[in-house]
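Moving on, here comes chain A:
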Amino acid sequence: MEYILKNGIVYDPINEINGEKKDVMFKDGKIVNSVSDSAKVIDVTDKLVMPAGIDVHCHLAGPKLCVGRLYRPEDERRGVKPKTDITRAETGFSIPNCPATGYRFSRMGYGTVVEAAVPPLEAKHTHEEIIAIPNIDIPPLTLFGNNWFIMQFAKEGRIDDIAAFVSAWLKITKGYGVKIVNPCGSEAWGWGMNVHGIDDPAPYWDVTAREVIRALAQANEMLGLPHSIHVHPNDLGHPGNFPTTINSIDCMKDIKKNSEYRNQTIHLTHAQFHCYDGTSWRDVTSGVEPVADYINKHDHVTADMGQVTLDETTTMTADGPMEYDLYELTGLKWANKDIELETASGLVPFIYSGRNPVHSLQWAIGLELALMIEDPWKICLTTDSPNAGPFIRYPRVMSWLMSYQRRAEMMDNKEVHAWAGRKSALGTLDREYDFYDIATITRAGPSKIYGFEDRGHLGAGAIADIAVYDLEPNNFDPTRNAAAVEKAFSNALYTIKDGQVLVKDGEIVKIVSSKHVRTEVEGFEDEEKRILEEIMPFFNRYYTIKFENYVVHDHYAEPSSVYKVNASK
Partner candidate 1 sequence: MAYEPPVTDYDEIVENCTCAFCGSNCDDVDILVKDNHVVGVRHACRLGASKIMEDEDQRLTVPMIRDENGELMEVDWDTALDRAAELIAGAVRPVFYGWSETSIEAMKPGLELTELVGAVIDNQATICHGPTVQAVQNVGYPLMTLGEVKNRADMVVYTGSNPMNAHPRHLARYTTFPKGFFRKRGRFDRTLVTWDPKYSDTAKLSDIWIPFEENGDYGFCNAIRAVLKGKELKQDFISGIPKEDIVALTEKMKNTQFGALFFGLGLTHTLSKQRNIDIAIQLVQDLNKYTKWVLLPMRGHFNVNGFNIFMAYEMGFPYGVDFCRGYPRYMIGETTTIDLLNRKECDVFMVIAADPGAHFPGGALAHLVDIPVIQIDIHWGPSTELADVVLPGTFIGVETAGTSYRMDSVPIYMKKAIDPPETCREDEWIVNELLQRVKKIKEASK
Partner candidate 2 sequence: MTYIEKPSISNVVKFEDPDVAQVKKLTVMLNTGTDIYQGACKKRGSTLKDEYRKVAGVCYMDPKDMARLGVGNWESVLVKSDWGEVVVYAAHSRDAPHEGMIFIPKGPWANVVVSPETYCCSDPTYKGIKATVEKTDKEVLLMADLMRDVYKKYVKEGDKPEELPSLGEMPVYKKIRSG
């Protein structure tokens, strides 16, 4: 089937198309340069056209989400929608049921959403949820930062073996890339402890975050994986943590990248939670400036925001000790889930409020990051959903970024506490994102960062993932119309996925299966086999499941989209 999307105003930063009136053509699910006369015409004259959105970091499928749904029916009761002829029922606000997750991303014009943390032992669960989520492609990141084998090998400096292990485990878990969460700290949580800073060793293993981050980064580049290591550093959410953040990035700046498409060797996730100055919640202030400055001066790092949206939400992370701290702080119900030999995790509901000074400061810090990091290719829009807020708020975050007036208004009207202005530089930042910048931080940048050569742009050969919004960029001022920006980005005029119209006028019109997007390294099979043989006795002794039953079987990952990586160095 051939289509022509006619006369839209196109923003496609990878192809340097900045608001040109242009036709976008696609055929059999792919963008093409020309179509025949029989192509079906979709008229989008003067409407805003972008590649479909790519979310670089979201928690949307897997065991943590399920604990959340199980223990927070109060959240599920928000956002209930009955079934229709096309869609199934929706429930949930911060932790929606799987169908709702797919529909809501699809309605916002998103096509690809990264699941940010998969414990290998429960990877099947993540893939089962991916099967239950419709309409978006999902690359899952596999957790490695507190894995016993990795810690041991990092201690011994066995980079080749780490590469072999990562290569094998990406296949075993059907994962896309390497995630590191509070390296060594989540292992310490196995004993109810934590580590502080990147040189504080994990108990028993006697290895530090610095060593783990470096080792995994070297292995990642040895394999030439499409994405760099994806790091949630130590000390999340602690006042005075910004030096740890900078150290985590700086400690690996000498490592050479081995990928043509991306620029970075480390992605710093939910940076907002890692940019605090001060010594306690009383004297905390923004620590964005030094971090943004570092990022502005170095090209080996990219980041995403982790923007606080001032909602009641559910926090969830593989950073187990952090969640316990949060529980002690708030007294709200604490859930925890430690995974043998691999990681920890925890959950606590959280009620962010604009009346609360700390939450308001966090809100300001997220925005400061996006405004102070000069190059929009280095920063992506996220809310670390649902940690700092649910993903359905992305359009609202866009509206904040696009309008200085709106930000000032929020501070003036006391929609946020005075700390937002007093303890950060937000009030002084009059930079405003335009549509090209928005397309960069939600499409083009993410495409580069993840090595998704086939998406995030509208060049010929790319998959036809396209979003059209009901805004006319040539006669609309986003700096003065925050509410209209939010509304338009929340309800796409069209969401097209693999060339099929899934959303029309903000409503789901078609359901398709989500693809499990994953990486497979080729040319490393002998190394993988050797390392598996070596570790198998240990595996059998200390895991409680047989290796045969640990592996994610193919039928959990259909349909798949596999990025093959050739590791023949």
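Per the selection procedure, all candidates are chains of the complex that A comes from, given by their letters.
Operating definition for what follows: a residue touches a chain if its C-beta (ideal position, glycine included) is under 8 Å from a C-beta of that chain, and two chains touch if they have at least 3 such contacts; residues count from 1.
A quick note: this is a predicted structure, and the numbers were derived from the prediction, not measured.
Candidate 1 is the partner touching chain A in this complex, chosen from 1 or 2. Contact residues on chain A toward candidate 1 in their complex (touch as defined above): 61, 63, 65-67, 69-73, 76, 80-83, 88-92, 95-100, 121-122, 124-125, 128-129, 132, 148, 189-192, 204, 324, 327-328, 333-341, 541-546, 548-549, 553, 556.
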